[in-house]
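Data block below; observations after.
Missing here is one protein chain; the remaining ones are kept as they sit in the complex.
Presenting chain A:
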Amino acid sequence: MTRALALVLTLLVAALFALSLLVGPAGLSPATSLAALIRGEGLAETLVMREIRLPRAILAAMIGAALGLAGAAMQGYLRNPLAEPGLLGVSGSAALGAVIALQTGFAAQFALGLPSAALVGAVLAVGLILALAGPRGGSLTLILAGIAVSALAGALTALVLNLSPNPFAASEIMFWMMGSLADRSMTHVWLAAPFIAIGAVLLLVQGRAFDALTLGEDSAASLGVNLSRLRLVLVLAVASMVGAATAVAGAVGFVGLVVPHILRPFVGARPSSLLWASALGGAVLVLAADIAVRLVLPDRDLKLGVLTAIVGAPLFLHLVYKTRAQGL
């Protein structure tokens, strides 16, 4: 079952990645696109394929994987299907860190200043949420803490952008709250890639610990799982991935909620399998959403978060209803 799932998801990622490279306002034929991308035929075509479309497709896959994996890990650790970096204010806090770095010039002074600042914002948010929610992560506390952190981060982001001397900054609150991959470049790929890779490896090797945790904390501890260490790894890895993703693409919500929820039945609810499956599933979702925004409104920068929220919010309401019925 899991092997078939892995194959299907990998094929979907590959197909959507290829489609993402072929969709765009320049209207290049697939043959021309391929010749330009691989052999560099034609200056204009090569620039379009290598500098505009390729980074966009890579970022969509990378950011989707990061958000899917982060969602699955948070849900596994808190054993709560409502946990998600966007809803809990982790993405919003990462955006605040990124905006502060950009407006103070910190991002321009250090090569990795932008993702590092976003990571710091995300660490503060994850740390605060876990501290408030406690090890069991009661739904109500979790969501209330998330609302408070999101609201504060959003307000402070708006404040920083309004104080900026730049006339365009204030209108970009939408980008930071909803996310977009329009006109990003290879520079952004290189900024985000190391942070996302490190976070992913840190989490994927913890699969066994997440499995053990489904039996409860005491049983997990008796199976040799170091819970405080797992907590630290989770905070750092989630912050690293969500921070880097948000720093370059803004806060894209609901990916970490939707993807693990859809894939859970296919992996027999095993957290270790859900981690990698959610990474692939997240890549599928964000690649598809980013293709959709280009097809729906080709000339306008429709935000990614708009589409993910349209899919994710009803599911979230459904989950709220279900957890209420269970009396959590």
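Going forward, contacts are C-beta pairs under 8 Å (C-beta built on N, C-alpha and C of every residue); 3 or more make two chains touch, one makes a residue touch a chain; residues count from 1.
One rule holds in what follows: contacts and distances are computed from a predicted model.
> Going by UniProt, what is the name of the one chain that was not included in the view, given "Methylamine utilisation protein MauE domain-containing protein", "Imelysin family protein", "Vitamin B12-binding protein" or "Transketolase"?
UniProt lists the chain that is not shown as "Vitamin B12-binding protein".
> Of A:186, A:262 or A:311, which sits in contact with the chain we cannot see?
Checking the options A:186, A:262 or A:311, the one contacting the hidden chain is A:186.
> Per the definition of touch given earlier, which of A:44, A:140 or A:215 contacts the omitted chain?
The one listed residue touching the chain not shown is A:44.
> Could you pull out which residues of chain A are in touch with the chain that's been left out?
Interface residues of chain A facing the absent chain: 24-26, 43-45, 47-48, 51-53, 102-103, 105, 107-108, 164-169, 171-172, 175, 183, 185-187, 298-301.
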